[in-house]
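For reference, the structure I am asking about is given below.
Every protein chain except one is present and positioned as in the full complex.
Order as written gives the chain letters A and B; numbering starts at 1 within each chain.
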Amino acid sequence: MRDITFGQYYPVKSFIHGIDARVKIIMTLLFMISVFFIVSYTTFVFMFLALTIIIAISRVPYKIVLKSIKGILFLLIFTAIINIFFTSSGNVVIPIKLGKLVINITDQGINFAIKMALRFTLLVLGSSILTLTTTPTELTDALEFLLKPLTYIKIPVHDLAIIMSIALRFIPGLMEETDKIMMAQKARGANIDSGNFFKKIKAMLPVLIPLFVSAFRRADELADALDARCYNASSKRTKMKVFRIQATDIVALLSFILLTVFIFLDKYLVGSLFSAPDLGGLEVQGLDVCIYNLFRCITG
Amino acid sequence: MSIIVKNLSFTYSAKTPYEKKALDNINLEINDGDFLGIIGHTGSGKSTFIQHINGLIKPQEGEIEIFDIKLSSARRPKADLRALRSQVGMVFQYPEYQLFADTVEKDVAFGPKNLGLSSEEVADRVRHAIEMVGLDYEMVKDRAPFELSGGQKRRVAIAGIIAMQPKVLILDEPTAGLDPFGKEQILNLIKYLKTHCSPTIVVISHDIDEITRFANRIVVFNDSKIVYDEPMQQLFKHSRQLQDMGLDIPRAVKIANSLRYRGIELSEDIVTAEDLLREIIDKYNQKHGTELDKDGCVFDMYDFSQKWLTSEERAALEGRTLEQKPQAKKQRSSKSKTLREKTVKTKTVKKVNTKEKFEGSEK
Partner (left out) sequence: MAVLLDNVTYSYNINDTHRVDAVKNLSLHIEEGTFVALVGHNGSGKSTLAKLLNGLLLPTAGTVKIFGNSTLDGEKIFDIRKDVGMVFQNPDNQMIASIVEDDIAFGPENLGIERKEIIRRVEWALDKVGMLEYRKRTPFKMSGGQKQRLAIAGVLAIMPKILVLDESTAMLDPQGRSEVLKVAHELNKQERITVIHITHFMEEALDADRLIVLNDGKIAFDGAPKEVFAHYEELKKIKLAVPWETQLAISLQKAGMDLGEGIVKEEDLVDKLCQLL
């Protein structure tokens, strides 16, 4: 026995957990797209605030959500460095000379790096809220529904969905099995955890071979079970579950659309209403300009 | 004293929504020469418990002492797990699922090799172990484990543990999934191993009638705790309580209880079929003044005097060959074919020596 976290799913009841998976996927997609249109720092702050509130409503501990960022921390730092060092436009802030090699760190580079890192963080947080609050089964069902139009161009969406659902169904079992086989081989004195890479691979064979044998056996038995239950008996397959959108789903979706509209307004309208101040090259856009102007008005 | 367990507790996935207490303050001493049966529901903690004894799970609270090797939650000193595993052998449920090598010989050799023994010693132990589980060494050593029958595979798997010559042998549901005859053979094998290989044996089983066939002491797990730890003859005084926990009692005890309920006085320590038979014949003799032989009365459900042939041997005997019949087909829908992985049932050709027994002799 072990703890099987089913995918990433965090099993509590909340408003966010209750939103229809299809709506959640659409919201996440909207969110992901709009994140790339955020221009002002004010909006970034606003978005992080919004996410904080959503996480609070979802009742998933912040610690668990933040764990997802840990996984991409390296990627974050790496892209930030690339952006800082390889953006040549803008005013030079720190010039670096390494012999003949001249690398200038510009204000735009820094600006860009910070914004990119913020965008990535938002993306990862947003998608983890989806996977933390939606079971893999719900996700599969929702994807099958949303991808249904693809059947018109001869993509077997239903079969793909069945394969995915079976895979999800068997992952915990196979994980448990791996665990058992590992324990059994350890009991026979196998040394699985130490040695270099190649030694480890070789040491894993006593685990991998039985695991494959078992997976094939399962596949064989499952194929019989599928056949026995008339899989593929009719071209006109029906579904028990239907898409029933609820008022709460509409509310959630509408508030998200508003958020997206807000981001687009920020990028394409707000900034252009006011003239951008010249801050020695530091780029200020969208709401930041308003805030700046407001600040100037107050302080005179 | 072989094994001493003190205040052992264990919780899975502590501090998560999946948290589950598996062991709650377990205290137990397993003595040299014990033939210990462990019963309890699935999830009562018994599997977690035996995994501790083999050092597969590190204790969270409490400690375990096994032949001077100490296991506890402390980081140091590090326990010598290799030494531990040469002392305590563990046969998991469905052990045939762990076979991996391409020949029986190599698979059985895996354990002893890991112990760092010399190659002569390994070869010696492998031969000995294979013979001990009732298989013919010369005949099976070069065969692929996957070619053998279910019962034979299980024996090969047990041989893999026997070859490590453990002083304590733990078996988790050793007869699960076998047919009654196969179960019987494995039970006989376990009894044989007690005298010839591992002097201390611990068996987990769902089937109380199996446990009572050999155990001298039974431990009952319920809700992560040990609720009873008694000599076998004493345990079924708690029949009512055991049944309330949803655990089975031996059939002989059930019948004895029904008879007692109907007013027939019977001795207190009836546990096995043989006990019941003797007691009934005793009573009958008393009442009718007859002298029926209670010692000659046997409970022989199975016949072990025969030599059983495998289907392969039978085929070889009858000289059936490939050309005679067309291959039968499997019919299935085209879609599920893609889901089905090719399972290759048999690959290599091995001569079957039909003269010798194969299905396993009884010792």
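Details
Please note the rule applied: contacts are C-beta pairs under 8 Å (C-beta built on N, C-alpha and C of every residue); 3 or more make two chains touch, one makes a residue touch a chain.
None of these values were measured; they are calculated from a predicted model.
Residue B:151 is the one among B:37, B:62, B:151 or B:174 that touches the chain missing from this view.
Touch with the chain that is not drawn comes from one residue among B:128, B:167 or B:251, which is B:251.
Taking the complete complex into account, A:162 is the one of A:16, A:142, A:162 or A:263 that touches the chain left out.
Hidden from this view is one chain, which touches chain A at 4, 6, 135-137, 162, 165-166, 168-169, 172-173, 218, 221-222, 224-242. By the touch criterion stated above, the residues of chain B touching the omitted chain are 42, 147, 149-151, 176-182, 206-207, 209, 246, 248, 251, 254-255, 258-259, 262, 264, 273, 276-277, 280-281, 283-284, 287, 290, 292-294, 296-303, 306, 308, 310-312, 314-316, 320-322, 324-332, 345-346, 348-350.
Throughout what follows, only the chains that are shown with their structure count from here on.
If you average the Cα atoms of chain A and of chain B, the two centres end up 47 Å apart.
Taken in their complex, chain B has these residues touching chain A: 12-13, 16-18, 20, 22, 43, 47-48, 51, 54, 56, 82, 85-86, 89-90, 92-93, 95, 97-101, 110-111, 114-115, 146, 160-161, 164, 332-337, 339-343. For chain A in complex with chain B, the touching residues are 1-5, 10-12, 159, 163, 166, 177, 180-181, 183-191, 205-207, 209-210, 213-217, 219-220, 222-223, 226-227, 231-232.
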